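One chain of protein is taken out of this complex; the other chains stay put.
Letters A, B and C mark the chains in the order given here, with residues in each chain numbered from 1 onward.
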Amino acid sequence: GGDKKDDKADAAESGKGYSGAAEGVINASDAKGGELKLWSPQDVDYLDPQRAYYGFVWDIQRLYVRSLLAYDAKPGKDGTKAVPDLAEALPVVTNDGKTYTLKLKDGVKFEDGTPITSKDVKYGVERVFAQDVLSGGPTYLIDLLDQGQKYPGPYKDTDPDKMGLKSVQTPDDKTIVFNLASANADFSYLLAMPTSSPVQASKDTGATYTNKPLSTGPYKVESFTAGKGATFVRNENWDPKTDPIRKGLPDKVSFTVTTNPDDMDQRLLSGDIDLAIDGTGVQQAAKNKILKDANLKKNADNPFTGYIRYFAFPTTVAPFDNIECRKAVIYAADPKSLQTARGGPTSGDLGANMLPPGVPGSDKSYDPFGLTKGKPQEAKAKEALKACGKPDGFETTIAVRNNKAPEVKTAESLQASLAKVGIKATIDQYDGKLNSSVIGSPENVKKKGYGIIVMGWGADYNSGSGFLQPLVDGSFILPNGNNNYTMINDPEINGLFKTAATKSPEEAAPFYTQINQKVMEKALYLPINFDKALVYHNPRLTNVFFNESFGKIDLATVGIKQ
Amino acid sequence: MTAPLHDTSAETPAPVSVADVPAKAIEGRSPGRIAWMRLRRDKVALTGGVVVILLILVAIFAPLIVKLLGHDPNEFHEDLIDPDLGTPLGSLGGISSDYLLGVEPTNGRDVFSRIVYGARISLIVAFLAAFVSVVLGSFLGALAGFIGGWVDGVISRLMDLLLAFPQLLFTIALVSVVPNSVWGFEGSGVRMGVLILVIGFFGWPYIGRIVRGQTISLREREYVEAARSLGAGRGYILVKELMPNLVAPILVYTTLIIPTNILTEAALSFLGAGVKPPTSSWGKMLSDAVPIYQDDPMYMVVPGMTIFITVLAFNLFGDGLRDALDPKGS
Amino acid sequence: MTENQNNGAPAFVPEQGSPRDGAPFLSVRDLKVHFPTDDGLVKSVDGLSFDLERGKTLGIVGESGSGKSVTSLAIMGLHRTGNARSRPHISGEVVLDGEELVSASADHVRRLRGRKMAMVFQDPLSAMHPYYSVGKQIIEAYRTHHDVDKKTARTRAVEMLDRVGIPEPHRRVDAYPHEFSGGMRQRAMIAMALVNNPELLIADEPTTALDVTVQAQILDLIRDLQKEFGSAVIMITHDLGVVAEMADDLLVMYGGRCVERGSAEKVFYEPRHPYTWGLLGSMPRIDRDQTDRLIPVKGSPPSLINIPSGCAFNPRCPYADVPKGGITRTQRPELTQDGSRQPALVRLPHVAGGADPDLDRRDCAEAVTDMNKPSEPETLLKVSGLVKHFPINKGLLRRQTGAVKAVDGIDFEVRRGETLGVVGESGCGKSTMGRLITRLLEPTGGRIEFEGQDITHLGVSQMRPLRRDVQMIFQDPYGSLNPRHTVGAIVSAPFNLQGVTPEGGVKAEVQRLLSLVGLNPEHYNRYPHEFSGGQRQRIGIARALALKPKLVVADEPVSALDVSIQAQVVNLLDDLQQELGLTYVIIAHDLSVIRHVSDRIAVMYLGKIVELADRKSLYESPMHPYTNALLSAVPVPDPRRRGVKSGRILLKGDVPSPISPPPGCRFHTRCWKATEICKTQDPPLVALKTGHEVACHHPENAEAATPPASSPAGV
């Protein structure tokens, strides 16, 4: 689910690719040295690899966390591919796609010099299961690997070696075998997540591990203070020869949490600091400065963040059980207005469907409702209303998080547009921190009569299932923390997901195109935006490019001009 | 008996002693009338008063005014906004003959109508919260001061306690705790109700203290004693003897608590605990202006100055009223 | 100056017959002090002239607002300090020891202030800074004019405190003003004024806030110090008794002008101005058993903004229409000097012929009535063993640790139709007693019977019917009327509260009452603030009489009023008693007033009655030493008796605290006759002769008394 990565993303408004970092590498260089100064208005959630969920933390973790696989440090589509990192090669998939076997490289070590074994990887995976202690991170591994065992995590493990998770085997110190219950083409992506990184059992400090996680990458954590920042220095036990992805150019990387984003922007523009690593883009004041100044503009990028902004129409709430009423809302909306509400073109392209660019199977031009024309279609809306049996409109409630200003603004925009066709929408701002129990509870949605829900979504990993399944697969409906707000449970769509799971990413893509179309035809969503951010970087940075897997400048290679 | 020796009134211009002069005006000049006369001479306070009345009229006739001079406050006009920058097209925040105070950045709503409608929120919240504070404060303050003893003890402690609470924080917290719909009421109405109750509730100890102090000092006056010596009970003394004398301080305090409430409401809206969108509110406009004020200063200036002028007007009027009602004043 | 009537030369004829050579020490010529206010120009002082020699005392008398204080402040140059905007216009001359002060630089005058001329103010509590110790304030005064170190100055301060009779000056020098009693504060004020040996001392009502006994101490002190320092003294007061005792010369002010000036004796014995007669006539006198009416000055003092053209006194003057010397009402009479009298006695030309003996008392004749008191008096109110203790709560748990024994066991009775006067020093429990018998306070002990009914512990509702019969008149004419009620509402409140509808309706009855007390019934709808002090007091009286009460308790009914107004009110009370057969309990600290109004008098000391006797007996042969001391302390408005008065008894110290009154006889700590028995045994109140009870082990004038055969408990 993208909700967590997206926590801060909304504060950003964004533009167009001005220079190449969104398309290619700029300032390619191998020069070493210097201090890379990263700032962020948002603190890291956890440095602990099993607990981190913020996108920018995953980016930072490229400095000190290695997992079996990792996204390649390449611009464009290549960056979305998982390639071997600690593993010698891509997994060997056998048993009808249900068994994944990997071998570790030689010479990979923890920062204390201990060689990394397959047990350490398994232990890392097991830590994910200890949600009672180590909450916060993604739990896909539990879903796939628990297989009814109810494994409680290593702290409550009865196995003397704490190696009680049955579905993962370590026949020797180099080999690790994952046994899935059913085929899953996305498993490689999960292996590329920091959750699958090794942790030395003897060095595990449980909940406090986040303060000093043991490094496996080019840098190690020198200091970390919650709310303030961290510094990373070179890890002498990292062998660049084992690492085809990371360059490890700066001598030192500092991460500073600021509370004043405008101050941060100013430092950024003046060259004091290198990068706002949260990746949500500059604030309005700096944005306008950049857009007005060609010199600044050339150091700025306006990449897709991988997010989509949308309204969802729960079909359990009347009259949204009627497709015509849903269509009426879609037609009545003013896409341009919605885009402006989010911050204008720099904040995203008008979105017409539910698969953002970059996700395999997406088609940006697919526009069944003519949304990219950017105009409200009142006549069609009225027609739809008539067809729905509510020619004079109806009343409904828009649910919106109170802590996301642009979402509130889009809700207001929609409200204003709907009013023109006679639909009276009330805006209900709920406590954004509680969304898993407010809009995440179908029962509550029904009770409150939320006919329209404003949300944003980004995938944790770059596949059509990673993106779409939680939103539209009926089997993903949960009593709490639900993301399938429309409550669609269509056997056909569910079936398509099942089939796609057994295919390779390339083969699966057309299935997702199809799912996307099915969903759009049902008029379940009103997409607002394919999200973009206006990101400025210090011109002294080298090897700058956006990794599409994170939607952020890839820290694995960034260096400083000497 | 003591009739004047000589009736000198014919020749003596305005002697101080009324007894010696046959009554020309039988009607006495009540303290209220005197205050009003004094107030009428205070041009500054009158100006404040006129502005206050204008504001109230604006709030009452908001729909009419907007119909005549503005646009629907919730209508978007993106065509007036620079899509990249989000700022209004045109200079000075898009001020034009059509949009008297410009338009909102991002969505182009008519600032003028939003200010006009915002006056409703500000004034309703401020007045009703003042009403709550004044009713609670006068009642409990008078009770504490008049009865004394343990009643006073309990009420005074309560006031101390409330004053020890970090009020703004508590108000924000309470406002955000209260759910959206209460007893069938929904939306902005509920939020306003909560704002009124909470602001009003935290405001009463201030007036409570004043009224209590006044009551204690009035209680010792000889005319209270006189009433008692005529057989008056507590109720009579409180209602007939004390209350009329408490009216002046209460009135003054009311006019002075209203601007405070306006500021509090604006501050709460500013901090995100005010009324809900799309209802317009001055404080909300200011907080919306924060990220963009370097590019669109007008959007900050308009609500800021509106709040300023409103609060100033109430303060001027309240100050003048206080001077006019001050028994020591000349 | 745009005063057309006054632009000529100073009307004052320079004195030719001044006994001394050269210029006088202080010479004030045509002094004018005008305050510009929003309502107009307030001419507080409007052409005042006088002289004063070293070693002499000038008394300035006049009603409230006549400009006495403003004059003294003008001499001191104190109008010129502070904010420029609120400064008055001052013109004329003030020549002090050859130096003209009005035109001198402000800083020069400041240097003289406190050194050459000093001032003592009326209220010593508010006149001293509450945050600085008494010593500090004296030291500051000294060091301002003397370049000495703090130690020397402190020694000087202690010396001065000693000189003015503060006990233990070494210790008390560090005390704060609020820790001093009123008398001590005034002494400290005097010490502060005299610390630089000023040649001119101005005392503005230095004793008005004090008890008679303390007043006597202070007056003595000023006199002694004047002798010692040889300073010139200006004594400002409205109390003719005080001037008679102190002043060599006298200046009578009215409406910002001098209306009469001369030696004290001349002014007292040969007053020329009707206002001076009025003042003298309004005064109840301690030395005379005055059964006839007081002769009040009609009306109230003038507004200083619109001073009537002509003589300012004109509207109140009984002679205004008597043509004399061709002067019309609108002409302002000038001061003239009567060459035959030394020093100058100035008078009004149109009464140059002297007081008309017929006019003098022309409105009294009808008022001189026989006091037809019932011969066989029946008891209306009986009080026995009445006690009121106010608890003092202290400590962590606020437990009662003591009590103010405000009233501590008193017995008396009030007979129908009589007036019982209650006197005593401040704090002796008079008011508490009054509020007890009207049941505004709950007695701690004892018994109160009204018309034979025990009312000691009746509740509010049980008392209500009785409230008709017992009424109260209050001291403060400002505080006792609710400013938000009309006069009509105030006077009709008794009817509403008691649910009584008088014949002819409430309004008619209220109007009848208003005219009864001498107010215009048309003023029914006016508010209290539109009335003068005397008129307000009448409203209070009307309210008290509304229900035709049997007993009226009046707590200091006239002490807040000017003498002339006081006389009006006293007369009114007299008349009403006559007319309505009222019974009064009148509480006052002024023995002269009490003598004038009472049939019997109770003297209180520290919560006890020490003497209770009929008027004649008490004033002529007081038995209790305290009564004696009180009576002797009252200044008599008769300059001739100043020298003769030998028997003055000066009481030492202050009244002890009612929280822990002295054991035995409470007066023994201040009594010159006290013996051992007084310290241990509390003397009971016994009738030593008929109608004369006293609580003393060593009563005076006892030889004249025929001790009752038995019953030492008395009646």
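Here is the rule we go by: a contact is a pair of C-beta atoms (placed from the backbone, for glycine too) under 8 Å apart; a residue touches a chain by one contact, two chains touch by 3 or more.
By definition in this document, contacts and distances are computed from a predicted model.
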| item | value |
| --- | --- |
| Per UniProt record, name of the chain withheld from view ["Molybdenum cofactor biosynthesis protein MoaE", "3-methyl-2-oxobutanoate dehydrogenase (2-methylpropanoyl-transferring)", "SMC-Scp complex subunit ScpB" or "ABC transporter permease"] | "ABC transporter permease" |
| Chains on display which the left-out chain touches in the complete complex | A, B, C |
| Identified contact with the non-displayed chain, of B:V116, B:I172 or B:I207 | B:I172 |
| Touching the absent chain when the full complex is considered, from C:D123, C:D682 or C:E700 | C:D123 |
| Contact with the hidden chain (one of A:N184, A:T258, A:Q377 or A:T396) | A:T258 |
| Chain not shown: contacting residue from B:Y99, B:Y117, B:Y253 or B:F270 | B:F270 |
| Hidden partner interface residues of chain B, rising order | 160-161, 163-166, 168-170, 172-174, 176-177, 179, 259, 263, 266-267, 270-272, 283, 286-287, 289-290, 293-294, 297, 300, 304, 307-308, 311-312, 315-316, 319 |
| Missing-partner contacts on chain A, residue numbers | 1, 3-4, 7, 43, 53, 130-133, 135-136, 139, 155-156, 205-208, 226-227, 258-260, 262-263, 266, 402-403, 431, 433-434, 436-437, 440, 481 |
| For chain C, residues in touch with the removed chain | 73, 76, 78, 81-83, 85-86, 110-115, 118-119, 121, 123, 126-131, 133, 140-141, 144-145, 176, 178, 189, 192-193, 394-396 |
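Definition applied: only the chains that are shown with their structure count from here on.
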| item | value |
| --- | --- |
| Distance between chain centroids, defined by C-alpha means - chain A, chain B (Å) | 50 |
| Chain centre separation in whole Å, for chain C relative to chain A (CA means) | 92 |
| Residue numbers of chain A (touch at least two other chains) | none |
| Sites on chain C at which at least two other chains make contact | none |
| Chain B to chain C touching residues, read off their complex | 1-6, 8, 11-20, 22-23, 26-31, 34, 221-223, 225-233, 236, 241, 244-245, 247, 327, 330 |
| Chain A - residues contacting chain B, complex | 13, 15, 283-285, 287-288, 291-292, 334, 336-337, 339-341, 343-346, 402, 408-409, 411-413, 415-417, 419, 426-431, 448 |
| Sites on chain B touched by chain A in the complex | 74-76, 78, 81-87, 106-107, 176, 180, 186-187, 272, 276-278, 291-292, 294-295 |
